[in-house]
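Excluded from the complex is one protein chain; the other protein chains are retained at their positions.
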Amino acid sequence: MVDRLGPLFRHAVLLLGAAVMLAPFVLMLSLSVKPAAEIFAPQFRLLPEQWSAWENYSAAFTKVPLARFLMNGFIVTFCIFAAQAVTALPMAYALAKLRWRGRDTVFGLVLLALLVPPQVPAIPLYIGLWQLGLLDTYAAIILPSTVSVFGIFLMRQFFRTVPNDLIAAARMDGLSELGIVWRIMLPTAAPALAAFGCLSFIWNWNEFFWPYIAVQSEHLMTPPLGIAFFSDTESGTSWGPLMAAATVTTAPLALAFLLAQRAFVRGVTMSGVK
Amino acid sequence: MASVDLIGIGKKFGATDVLRDVTLRVADGEFLAILGASGCGKSTLLRILAGLEGTDQGEVRLGGIEVGHLRPKARDLAMVFQSYALYPYMTVGQNIALPLEMRRLSAWQRLPLLGRLMPGTRAARENIAEDVASVAGPLQLGALLGRKPAQLSGGQRQRVALARAMVRQPAAFLMDEPLSNLDAKLRIEARAEIVALQRRLGATILYVTHDQEEAMAMADRVAVMQGGRVLQVAAPQSLYDDPVSLDVARFVGSPPMNVFPVRLHSSGAVEALGTALPFHATGTAREGIVMGVRPEALRPAEQGIAVTLARIERLGGEALLYCTAPGLAQPLVAQVEAGEANDHAIGAPLRLMPRRALLFDGDGKRMVCRAGSVGAMALASAHG
């Protein structure tokens, strides 16, 4: 079916599709450099007649603490990934390579937890954090994501492919079990860990549901929350600055994606989950 | 270096017996090869010795001291794995240095950056680097210390694995088919290197292989294993000439030994293929008796077993004659000098060297047999 269409036609279809997929990004960039007057012009033009990039972007950073939002985004995603890696790697090694009673049970729990959508624990977590007086803090955003069962599962699958002889050699060379995780498994797992890191970064940078519930203070907002807040307070009046803020919010992910496309796609293909 | 004793080792995986009552005593400085078909438990035996696997029965002794309770690190053994098990993201130098780092540096001194600042780290690291260089030199790895294992050839990887084992001067070396990933030519060179090394260090080596030629060529003594048992432990030549059972006889030697059924008369006289052979066998067994003859102990002659030549395999220096005889399922194989495989040999009967013929009873055990008339150059005809 696909073959019979001429290559030119196939490219035409793909290009049209790509145009639709990229249109929102183009629109976002275009609006972010236009003055308010031009935004609602009946005829769309890609580039403005009168550039207001500076006005829009500086408005985005002054009307709301956008820089703060970005910083929060980096703090939160970094802490979450660090915690996820530190907890997932040792458990994945124990599940993949060590012989212990309880291994099958623990792995069963991991598989079970894998089935739970991330929104399901929200209410009890909220109650728990409320009782601890931790609502509306960084901890409230970070704590629920400190463990990634998906990460555990992914790393365990990867570790199973590491030859047993390598671990036996390490034991004979005198490494402890933690030493094996740190000096043998971690470097071997670097590609898988990078792929997982990309996914973790996407998910947690974009996460809206939980921060929306757990955080009210402006100074703790992550980028998606911040931009929703921005759109709320301006309610459709200042499209230019809003699009500038949207551009700034999406840029780190888009850049990371373009730089590490392979790792992203590999991670997504390995996962499929979530 | 130390002696190694495995005494009455038994090991089960689930319900299957992988090792049964294995006893091996290896003297200090001895090179013992463990020879057996795939799956017979060779690797398991080495892993038990190394402490990577437990036993269900038996004792493991190093230098006369029981070590069954000791963990791999504490046993001070070095292992060369079949897959080499080199750490893929470390350079050759780091691979070789790791066992020394683990033994000579404290946990603090091993920390990534901080460790460099600890007192004594520098001196210790310099020491390690010297030792690595002194091992790498003779193995011609000096120029490769900065490379990663993926950038090495098979033979170079094998030498790195060897270097990593040698660098800390262990009580004994365990080698699990270290040459099986090399091509034929390299394998023969590597054999010589390992043997030379063993002589130089006076090392105790347990060397696992399924290649009987390798075992015979390298070892002081060879232990033949089958189905989790040790069948025989002996020096290569006596294993070849004087096997205790048919299984050992068949396993050792290439091309394999000719085996054919014989009849034993009550007098002890032996008859095969309608030909009376000049032997006397002692023992009570009368049924299912077979004779084993090595290919080089059969040669074309004026008189002997009447056979038809089916084909000739020329190997260069020598030739193999495949001969069929009525009443034989397998062809008889005779090994002769290449020059002897001429027209003359074709169609000639096969003469059997009486001293080299072995008799086995119905259970495959060796039977004692004496050549009847040593002077007989040819087999007497059975008729009459």
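By written order: A and B. Residues from 1 in each chain.
Just so we're on the same page, contacts are C-beta pairs under 8 Å (C-beta built on N, C-alpha and C of every residue); 3 or more make two chains touch, one makes a residue touch a chain.
We take it that contacts and distances are computed from a predicted model.
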Quiz prompt | Identity of the absent chain, which is to be given by its UniProt protein name, from "Sugar ABC transporter permease", "Competence protein ComFA", "Glucose dehydrogenase" or "Fe-S cluster assembly scaffold protein NifU" | solution = "Sugar ABC transporter permease"
Quiz item: Thinking of the whole complex, not just what is shown, which of A:Thr161, A:Thr233 or A:Gln261 touches the missing chain?
Solution: A:Gln261
Quiz item: Which residue, A:Ala36, A:Ala139, A:Val162 or A:Ile213, contacts the hidden chain when the whole complex is considered?
Solution: A:Ile213
Exercise. Could you tell which one of A:Ala140, A:Leu166, A:Ile184 or A:Ile202 touches the chain left off the display?
Key: A:Ile202
Practice problem: Please give every residue of subunit A in contact with the chain that is not shown. | Solution: 1-4, 7, 10-11, 13-14, 17-18, 20-25, 27-28, 31, 39-42, 44, 86-88, 90-91, 93-95, 98-103, 106, 109-110, 112-113, 115-117, 119-128, 130, 143-147, 149, 152, 176-178, 181, 202, 205-206, 208-209, 212-213, 223-225, 227-228, 231, 236, 239, 242-243, 245-247, 249-250, 253-254, 256-258, 261, 264-265, 268-269, 272-274
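In this text, only the chains that are shown with their structure count from here on.
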Quiz item: Between subunit A and subunit B, what's the gap in Å when you average each chain's C-alpha atoms?
Solution: 56
Self-check item: For the subunit B and subunit A complex, residues of the former touching the latter
Solution: 47, 50, 52, 71-73, 77-79, 81-83, 85, 87-90, 98-99, 102-103, 164
Self-check item: List of subunit A residues in touch with subunit B within their complex
Solution: 163, 165-166, 168-175, 179, 184, 187-188, 190
